[in-house]
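Everything below concerns the one structure shown next.
Excluded from the complex is one protein chain; the other protein chains are retained at their positions.
Presenting chain A:
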């Protein structure tokens, strides 16, 4: 590797993006999920993170002219079981394609952080061989759950691992032009004067509770774009409660502070 080779000249005028499968959501993200960087989706359980991830796995197979990447995807999941039924449902409502879309989705279960470090080096061969252009890890938070004590040296070690993971993922993203999407969870936060504010929203709220993304400040430094999905319960009429869902940009190098509402239907996630 010669340093002169790291100079990228001339610069492209556009970054490749992966569509979310809905023009309204794509408009929120100025085109979709960008390639060669890490996008994180933070939400509480049941908000639609996995749904959106599945939608992306299918969208990646679309031709580039339709906003896809014309490629296969890799789904690393630390939450079990794999949502087979939901993905079949999404496929059912899709236009018919000549080949089986499931053939172009590679799945690997992740049991621990060490397991992830075992899987990552194999990507050097797997990605070009199978033409993978999207990697989804669902979820990063579950990998670290319960493995680290709450002592300072353990947290420091954990934080070192964040940077190692992020560094490796960004390396592959750059080398192979991949889009990398990670999902993260939320944890309740107690209202206090020195709550750390990360990104555009003063605080994150879902289902009426104040929350923050798990894995802390160190992990927040490891992702390029952070999106937040949340739910609100609205009272409609006397005993009718309607759930409304929103997606917001917490921080991104290319996006302003903006949000949009979406719904989850049988065919997938769509903005309104």
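Criterion: a contact is a pair of C-beta atoms (placed from the backbone, for glycine too) under 8 Å apart; a residue touches a chain by one contact, two chains touch by 3 or more; residues count from 1.
To be clear about the criterion, contacts and distances are computed from a predicted model.
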**OP:** Could you tell me which of "Phospholipid-transporting ATPase", "glutathione transferase", "Ribophorin II" or "DNA repair protein RAD51 homolog 3" is the UniProt name of the chain missing from the displayed complex?
**Re:** "DNA repair protein RAD51 homolog 3"
Subject >> Contact with the hidden chain (one of A:37, A:139 or A:185) >> reply: A:37
Subject >> Absent-chain contact - pick from A:49, A:133 or A:170 >> reply: A:170
Subject >> Listed residues A:64, A:102 or A:217, member touching the removed chain >> reply: A:217
Original post:
Thinking of the whole complex, not just what is shown, which of A:75, A:144 or A:251 touches the missing chain?
Top reply: A:251
Subject >> Option from A:11, A:125 or A:190 whose C-beta touches the chain left out >> reply: A:11
Subject >> Residues belonging to chain A that touch the chain removed from view >> reply: 1, 3-4, 6-15, 30, 34, 36-38, 152, 157, 159-161, 163-164, 166-167, 170-171, 173-175, 194, 196-200, 202, 217-218, 220-221, 223-224, 226, 250-251, 253-254, 256
